[in-house]
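Quick notes on the structure that follows.
Omission of a single protein chain aside, the complex is shown with its protein chains in their original locations.
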Amino acid sequence: MLDKIGIAKRIAKEVKNGYYVNLGIGIPTLVANYVRNDIEVEFQSENGVLGMGPFPFEGEEDADVINAGKQTITTLPGASFFDSAISFSMIRGKHVDLTILGAMEVAENGDIANWKIPGRLVKGMGGAMDLVASAENIIVAMMHTNKAGESKLLKRCSLPLTGVGCVKKIVTNLAVLEVTDKGFKLLERAPGISVEAIKEATEGTLIIEGDIPEMDINN
Amino acid sequence: MLDKIGIAKRIAKEVKNGYYVNLGIGIPTLVANYVRNDIEVEFQSENGVLGMGPFPFEGEEDADVINAGKQTITTLPGASFFDSAISFSMIRGKHVDLTILGAMEVAENGDIANWKIPGRLVKGMGGAMDLVASAENIIVAMMHTNKAGESKLLKRCSLPLTGVGCVKKIVTNLAVLEVTDKGFKLLERAPGISVEAIKEATEGTLIIEGDIPEMDINN
Amino acid sequence: MINKKVANVEEALKGVTDNITCMVGGFGLSGIPENAIAQLVKLGIKGLTCISNNAGVDDFGLGLLLQKHQIKKMISSYVGENDEFERQMLSGELDVELIPQGTLAERCRAAQAGFPAIYTPAGYGTEVAEGKETREFDGKMYVLEHAFKADFAFVKAWKGDAAGNLIFKGTARNFNPVMCGAAKITVAEVEELVPLGTLDPNQIHIPGIFVQRIFQGNHYEKRIEQRTVRQRN
Partner (left out) sequence: MINKKVANVEEALKGVTDNITCMVGGFGLSGIPENAIAQLVKLGIKGLTCISNNAGVDDFGLGLLLQKHQIKKMISSYVGENDEFERQMLSGELDVELIPQGTLAERCRAAQAGFPAIYTPAGYGTEVAEGKETREFDGKMYVLEHAFKADFAFVKAWKGDAAGNLIFKGTARNFNPVMCGAAKITVAEVEELVPLGTLDPNQIHIPGIFVQRIFQGNHYEKRIEQRTVRQRN
């Protein structure tokens, strides 16, 4: 079974040369640390920066240079700052190639729920609804089951949706899955995890064709 | 009867302190020369400049600094350059206070035609349709009659329209008129021009209430 | 040059009354109009409807107005990080309308640019689109979202001049430019009000025509919400 870093490492392999990538808060943020350094990738943050670099050295933090998680960051050569309208032009206009974000639930038709639990405090969707409604290529990074052990890969989402029919791929602590017309297609197993265990943990339709290889999380 | 400079001088008196003004090609362009210099006014040109100054001195022309008439210009302190979308945000968003433009015909309901004569070469509307559709305050500068001596102030425009119900005021070589619900209200006569002569030259409904004063074209 | 300079925040906020709708720039605590918010607190303005991406933290940003119960309604995309906000929302004291961040930006921009409404794909098929008109273009569904109508926009820039021209810094730019000219009166506060002619006309982020009042702010705290650093090797 993968930990969060393992999930991030596996997703990092989906990041291709020349991609502009938007990373959500949580596991997705970790992905930046594991992208191969022999490819060219630029990270966009929807608060208005393209070409994000690592966190600043202590003492070099700038309150005017943060990411969407409100963390202090740095920029790399070739970076740019822009306003919120232009930022979402990049997103809505499909100029961002890959969006990686967390989820509470994903349905076998590609629906995603990740912003609201009725009865609990709602913090808001931030840029997630714009991202999922626009991106051609959305990868969800999440645990396969919730804290109660219930599957997060469902026939239909039970929580209020963030977007409809938009998720293309899911990487969990147990598996890599593709969203197809017929359901979740199992692509890879996490090291040491059996197909049976994945079946067990998946409420939605699971498509298993042939031998399912084990993931390689190393670049 | 006024000449073009007289019309420009009279219109210049309509330019108030704090106005952002867009000037069309022709007589409107001349207005800038006669605005009182004790008031603050900024000229916007829809190709992307705010704070236009006079023409450059010979040898100081810059191909990258022109107005919408493609003339080389200069800028004044406080000027800014911007793209065409922002330029029309200023216009459509009603941030420009006054638009002065020429016309072939104006109707008593405020319709204006100034871009196309069927059967003749059409050059295009440029920014005129955006300007007349958006501006709160539009003054038309034109001759009262065309070269054939026919009135350009009509009951209904005969030429293809540029905009509907948008003209507020008209300054011609003969008169200053306001567009009202009931028709063209005569406000002022050009020096030496009788009310009769204006009636004669106006096809649309002309409203004459009380004594009509003679224009003062001096600031 | 049309002079937009006012002497101080008192003059800048003249005409602000209870129950107005205002846009407030900033993302998190970055690029927020600290002086205008402090003055709203000082004036004790009540019943505010605030259009702002976030709602500050308990003791900073819009949180200062929430503490004093001056906000009636928040229109935001993300309102975490604020206990008092949570309390008021759950108790029903505070009305909250959550909308997608890009929609928030573009409804401001629509107001600035004279568009009545926009079609965005964001929120289609979700509760955000409930009761709203939807429409298909080229096989994709969009939601009709209307331009905001606001009385005041409070924005913060890095540098500005008396003509109202603004330059922002880094990611403190965020929603500030799209709110300029999107309300009846735009009040810009700047870290540095520079002499006219100092700013390069080619490098102005927001031309002065979108700003009605400008003043130099004081004592910017520029608090950092999440201080993240890396170790030097």
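A, B and C label the chains in the order they appear, each numbered from 1.
By our rule, a residue touches a chain if its C-beta (ideal position, glycine included) is under 8 Å from a C-beta of that chain, and two chains touch if they have at least 3 such contacts.
The model shown is predicted, which means the values in this text are computed figures rather than measured ones.
K.L.:
For the chain that does not appear here, which of the shown chains does it touch in the whole complex?
P.N.:
Displayed chains contacted by the hidden chain, ordered by label: A, B, C.
K.L.:
Among B:Ile91, B:Val106 or B:Ala190, single out the residue that touches the unshown chain.
P.N.:
Of all options in B:Ile91, B:Val106 or B:Ala190, contact with the hidden chain holds for B:Ile91.
K.L.:
Residues of chain A in contact with the chain that isn't shown?
P.N.:
Spelled out for chain A, the touching residues are 18-20, 40-42, 44, 49-51, 75-82, 85-86, 88-96, 134.
K.L.:
Take the complete complex as the reference. Which residues in chain B touch the chain that isn't displayed?
P.N.:
45-49, 54-73, 81-85, 87-88, 91-92, 111, 116, 121-130, 133-134, 160-165
K.L.:
Could you please point out the chain C residues that touch the chain left off the display?
P.N.:
Residues 114-121, 137-138, 140, 142, 146, 167-170, 201-203 of chain C touch the chain that is not shown.
In this section, only the chains that are shown with their structure count from here on.
K.L.:
Answer with line, ring, star, complete or other to describe the graph linking chains that touch.
P.N.:
Looks like a simple chain-to-chain line, open at both ends.
K.L.:
Quick check: more C-beta contact pairs in B-C or A-C?
P.N.:
Per the contact counts, A-C leads.
K.L.:
Report the chain whose CA-based centre is farthest from the CA-based centre of chain C.
P.N.:
Chain B.
K.L.:
For chain A and chain B, what's the span in angstrom between their mean Cα positions?
P.N.:
Taking the average C-alpha coordinate of chain A and of chain B, the gap between them is 56 Å.
K.L.:
Quick one: report the Å distance separating chain B from chain C, using the average Cα coordinate of each chain.
P.N.:
From the centre of chain B to the centre of chain C is 36 Å.
K.L.:
Could you grab the centroid distance between chain A and chain C? Build each centroid from C-alpha atoms only and quote it in angstrom.
P.N.:
Comparing mean C-alpha positions, chain C is 28 Å from chain A.
K.L.:
Which residues does chain C have that touch at least 2 chains other than itself?
P.N.:
In chain C, residues 109 touch at least two other chains, as defined above.
K.L.:
Where in chain A do residues touch two or more other chains at once?
P.N.:
none
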